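Got a structure for you, written out below as structure tokens; questions coming shortly.
Missing here is one protein chain; the remaining ones are kept as they sit in the complex.
First chain written, first letter: the chains are A and B, and each begins at residue 1.
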Amino acid sequence: MTRFKIAATALLLAAGFGSAAAQTNKPAEIGFGIFTFTSGPAAAYGMPGRNAAELVIKQINASGGIGGVPVKPIYVDEGQGSAGVIAEFRRLASDSTNEVMIAALSSANCLALAPVAEQLQMPTFMWNCDTHQLFLKDRYKYVYRTNSSTVPEFIADVLYLLSVKPDFKKVAIIDPDYAFGRDAGLIFKETLKALKPDAEIVVELYPKLGSPSYNTEISRLVSAEPDVIFSNFWGADLENFVRQAAPRELFTRSTVILALGESALQHVGTVLPDGVIVGVIGDGYWLTPDAQRKPQTKAFVESYRQSFNEYPVFPSFKMANTLYAVKAVYEKAIATNKGRWPTRDDLVAAAKDLKVDTLTGTLVLREDNDGLVDQIVGVTKKDPAYPFPVMGEMVRYPATMVTPPVGADPIAWIKDLKPAIMASVPKPGSYK
Amino acid sequence: MIANYLPLIVDGLADAALIFFVAVGLTLVFSVVRILNVAHGSFYAFGAYLSVVIGAIFAGRGWPLLSLTALVISPLLVALAFGPLIERTLLRWTYGRPEALQILVTFGLFLVLEDLQKLVFGVQPYSQDLPMQLLGTSRIGGIVYLNYQLLLIVLALVVGVSLRLLLKKSRIGKLISAVVADEELARTIGIDAPRVFMLAFSVGVFLAALGGALASPTIGVAPGLGAEIIVLAFAVAAIGGLGQIEGAALASILIGFTRVAAIYFAPEFQPVVPYLVMVAVLIVRPYGLFGSIGLRRI
Partner (left out) sequence: MVVRYTVILAVVAALLPIAVPWLGFVFTLAVGIGLAALGVAMLLRGGLISIGHALYFAVGAYAVAFLMRDAGIHDLLVLFAGATIITAAVGFLVGAFMVRYRAIFFAMLNLAISMVFFTLLSKLYYVTGGTDGLAVATPTVLGMQLSRGAFDVVMQNAALILMVAAALLIDRYLKSPLGEALGAIHTNEVRLEYLGVSARGVIWAAYTVSAGLAGLGGAITAVAIGHVVPELSYWTVSGQLVLVAVLGGIGGVPGAFIGAFFLELVRTFAVGIAGEVWNAIIGISLLIVIFFLPEGLYGLIQRLERRRTNPK
């Protein structure tokens, strides 16, 4: 009889546990595929992203993980080329412990991966690439961009330029030759045409991404004698360009806009004079008023500096903000499910209209899965507290001011901008 | 106005100078050893990396001026490390074997060296522009030029002329010429042909590494450098005529100027230009501008 009772109790308990487990069915760990450049010229931009990911995931796991489940990051080097990246994505997606992909850095890889992610129904959060072509023609269910697109980013640069230097004639553009660079050239030109029609583009150069040397391009730029030079170089390309151009007096003869300039300030900033317009294509700068006000951000900056011997640059914030956004999506989904582990469709439902406080501002996910982030632009300024220049005279352009609405053709929207808006945009130095 | 074209001329010659070092090494090795060395670009890359590293060491110790010597020490080290070793082991085995096999052996070597590079130097980009900074700038016609570029042009001239003199006047040069002209006969009169091969190959490695070292202050050094330069060097060597030093010089100038001109007048086609020129030249003169009767089998 006793044996029967014990067996029955055991059975009942097992059933109890079973249903509880069935209710939560939490996995032992969740895999995040994290795509960034860890080799080649792009690594100068990609490694800060990877560093931030390591830091944030360590912190998340230290406080129990997401919904009590630890996160396992799997890093993929985009340096192996698109074919390899796509193959890696497919392979990671075929393993069911991998629930989310944080990809990618390069616009080229994002454009290649988005249809693949959709085919495989793998929730993918684009942590960096901003090419507006991503959501231009296609609607995705499983692909999100947790940062801004090229449209607001480069419109903000034009607005800042016109604020500090309303009078100029000749403009030169030098961007890397791929979607991101071509996008930038187009958006910059169209915005300029709308807001300052008398400006003239005298030179447009698109050297290959990853070119080691720009000496001839620099000669060409210098000989054209432009008043303004715009460039969205990044990574080692940006650092090489700055190093090679500075002794040729490029930065003193023209007003230069380095749209992604903040990422290079700690490495090559010392050769730059004051007054070079630099941006962070978003709001991820560690010395902004918002960043300095938030205790979580200050802690992040400090631990980043201690771990990696330099301050986090904006790619680090893009990655960190994305990871926190993904965590928020999970937490929202788990709360909606009352503890049951979310399926992919649960995550998609939770990501709808998501609004998250990030380390440096807020992120809003729109109905077309694109992200709304404020744009910060400033100029280089020497600061006695640091051995490199900082961003001064900053402006924080609200996302809604510089981003076309859902469904609008960005170029048509830009063409409709009027010079009169300059009266209502925030002035340089207003972001304090 | 000359002033408007001066940047073009300086850039073109500087570009030509950098290509020349690599192309002349390739063509020299082909002329003596009769092998198209696909791994030639890897020596360029090693020269660049090593120069950056040595320069950084000197700079770190507070001897910035010595970083200039790194530009010469580095290629010497690369040549000493790789030249005799590779010639004696890999290349020697391929002499007399079919061309396809020879090219493949050097391709295999290229693959190995690419990874060796990553293992030794890592995959992050390097930069050391101290030599460029040290030499400063000059102002000509209102435009600022890097004195370093002018130095490159002078060095290329020096190397070109020295090579020519070496081959024509010096004893070693005459031995090399003899082996090139008729190897069998040279051996029968007692010339140590294997020694000559080793020497010629090592000089070729030195020249490639020198190209890399001299280029390093003006470029970013990252993986993939060797692969890009070798195909350009092939183009230049083929245009000039394989085995012809003057041909390599002329072809380098031609390619340097067409590339630079493209950036000024048709920037979208700048990377296409060297290969278009190569196709054009090879169709009209398959042996290159200075090349002579080819290797048709009878």
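Keep in mind that, in the parts below, a contact is a pair of C-beta atoms (placed from the backbone, for glycine too) under 8 Å apart; a residue touches a chain by one contact, two chains touch by 3 or more.
Predicted, not measured: the structure shown is a model, and the values here were computed from it.
In the complete assembly, the contact with the undisplayed chain comes from A:82, out of A:82, A:303, A:337 or A:362.
Within the set A:26, A:72, A:90 or A:165, the residue that contacts the chain not displayed is A:90. Touch with the chain that is not drawn comes from one residue among B:21, B:58, B:82 or B:110, which is B:110. Where chain B meets the omitted chain, the residues involved are 36, 38, 90, 93, 98-101, 103-105, 107-112, 114-116, 118-119, 123, 227, 231, 234-235, 238, 242, 268-269, 271-272, 275-276, 278-279, 282-283, 286-287, 294-298. In the full complex, chain A touches the omitted chain through residues 77, 80-84, 86-87, 90-91, 94, 107-108, 111-112, 115-116, 119-120, 177-179, 182, 206, 208-209.
We adopt the following convention: only the chains that are shown with their structure count from here on.
Averaging Cα coordinates per chain places chain A and chain B 40 Å apart.
Chain A makes touch with chain B in their complex at residues 38-41, 43-44, 47, 79, 204-208, 210, 212-213, 215-217, 219-220, 222-223, 236-237, 239-240, 243-244, 247-249.
The part of chain B that touches chain A in the complex is made up of residues 4, 7-8, 10-11, 14-15, 118, 123-125, 127, 129, 132-133, 136-137, 143-146, 149, 215, 218-225, 259-260, 263-264, 267-268, 270-271.
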